[in-house]
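Complex shown without one protein chain; remaining protein chains in place.
The letters A, B and C name the chains in turn, as written, and every chain counts its residues from 1.
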Amino acid sequence: MSIHVRYFASLRETMGRMDESLSPDGLLTVSDVWKAVHQGQTLPDHLLCAVNMAYAKPESPVQDGDEVAFFPQVTGG
Amino acid sequence: MSIHVRYFASLRETMGRMDESLSPDGLLTVSDVWKAVHQGQTLPDHLLCAVNMAYAKPESPVQDGDEVAFFPQVTGG
Amino acid sequence: MEIQLFETPYDPYALLRDFEMAPDHPGSHLGAASLFIGTMRDFNEGEAVESLWLEHYPGMTERELQKIAQEVRQTTPFERGLIVHRVGHITPGDTIVLIGTWSCHRAEAITATSKIVEALKHRAPFWKKEQRGEKNHWVERNTPGSVA
Partner (left out) sequence: MEIQLFETPYDPYALLRDFEMAPDHPGSHLGAASLFIGTMRDFNEGEAVESLWLEHYPGMTERELQKIAQEVRQTTPFERGLIVHRVGHITPGDTIVLIGTWSCHRAEAITATSKIVEALKHRAPFWKKEQRGEKNHWVERNTPGSVA
């Protein structure tokens, strides 16, 4: 299994990819997932995150099979 | 000349007429106009009044040629 | 402010489309429209209402609606506004009132329409008479469950 990571909008462009899959080993929180793809850097305050399509916090737990998404402030409407 | 008095809605039905014309003699205020057609009675609190199609008060002045209207609370919308 | 009073049924959506298509409607500059539509209900206070008679004060009604729009505009600016109201004989499902404001900013449009709705209910010279079965009666102000 794995953790499916997705990026949207400007972050998708900055990352240069829409999504990727990570091995769940050692990834306990959303923050850990971010660090795993950013050489240990902290998740910036201005980014939002979701686990399985519901808003989450950096400290929210993640499990094998989860979909974790990162994106900038929303601007719809 | 004269003062044109108009009634609307339930008051029109109670009065049994839509409008009437009064001689302006001695009619200085809206209240006086009401008293002239009600044997000296005071204008009841629950009624509204207008002079020349703008809301007025019982003490608002009236002049020869004015249109004075009395009606119940409004219920549009 | 455009004010329209109709003695016969009107389609609020056809009317809105026409309003927005008009040459003086600054189309794409206005990002936000806030609309309120009041429809005649077939029930009031648990009783079936067959029809409604809506009386108004021709001349004063239009003036008061213009005044309301101007007053609201002073504190809550909007670009375009529309007030439509039925008068005369009305049956359930008919649109009674349509109020719309258009603005560049959503908060202003929403607040302006809401203020116009409240002011219209409290000040505009309209009076409703309900027909329920054999009886008819003038609607009292602030009837619980009053229409819209």
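Everything below uses one rule, namely that a contact is a pair of C-beta atoms (placed from the backbone, for glycine too) under 8 Å apart; a residue touches a chain by one contact, two chains touch by 3 or more.
Please read all numbers here as calculations on a predicted model, not as lab measurements.
Among the chains on display, the ones the left-out chain touches in the entire complex are A, C.
For chain A, the residues touching the chain absent from view are 6, 8-10, 12, 50, 53-55, 69, 71-77. Listed here are the chain C residues that touch the chain not shown: 11, 13-14, 16-17, 27-43, 92-93, 104-106, 109-110, 113-114, 117, 121, 145, 147-148.
One rule holds in what follows: only the chains that are shown with their structure count from here on.
A straight line joining the Cα centres of chain B and chain C is 26 Å long.
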